[in-house]
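Excluded from the complex is one protein chain; the other protein chains are retained at their positions.
What follows is subunit A.
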Amino acid sequence: MSHLAAGKTAGAKEAAGLRYPSNGKTIYHRPLNRTKTAELSQSSFAYLFSEMVTYAQRRVTGIQELEKRLNLQGHPIGLKLLDLLLIREPARSQTRPLNIISLLHFIKINIWQHLFGRQADRLEKSSNPDTPDEYMIVDNEPLVNAYVSVPREMSQLNCAAFVAGIIEGVCDGAAFPARVTAHSVGGKEEGEMWPGKTVFLVKFQPEVLEREALIGRA
């Protein structure tokens, strides 16, 4: 908060240290909507993603730590996607998610549509009465796992932990702090339709449920 002292000269001083691209265009000159329908090649993504997994795998001691690192790579993406997708909504339906259900719907529909070109397959609430804070987003065939084959000794690993990180970023950004983990549930029996089926387990912090109850009452 130095503006009182610095006054109006601050802007000019900061500009001196900043380098602009040669065409003079900064990120502020680019439209936010342009890439709405553009798609990326899946093979180049798979190549990049394999590098990301390799990078995360360096100097880790276990699968949990590796998943944590993948999660951390996704987290900032989620934080930013939240605002980007909100501003791309038509002005009339630009609303912040106020409860868990609308937040999860936003993830299932908007986030998935943007990232993978389709909606998530299912949304479930934990049926266990001991864990009312747990919700599940089901994806039958996660795009990030398309070309990932997990070695037998690492069978617990699910590289969709990266996507779990994105979801966690969205939840944290919208002020619904949560822990999100990815679990493989398919492939247990022969001839199953979705061997790569993945469940994203969203576990909200207790204060979220507390607030939800308060809002619901009002």
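Quick note on the criterion: contacts are C-beta pairs under 8 Å (C-beta built on N, C-alpha and C of every residue); 3 or more make two chains touch, one makes a residue touch a chain; residues count from 1.
Following the convention adopted for this analysis, contacts and distances are computed from a predicted model.
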From "Rrp7p", "Alpha-1,3-glucosyltransferase", "Sedlin" or "Translation initiation factor eIF3 subunit", the hidden chain's UniProt protein name: "Sedlin"
Sole contact to the chain not displayed, among A:A46, A:I63 or A:L98: A:L98
Touching the absent chain when the full complex is considered, from A:M52, A:L79, A:L115 or A:M136: A:L79
Subunit A, residues in touch with the chain not shown (by the definition above): 1, 3-4, 11, 14-15, 18, 26-28, 30, 32, 76, 79-80, 82-87, 94-98, 173-175, 211, 215, 218
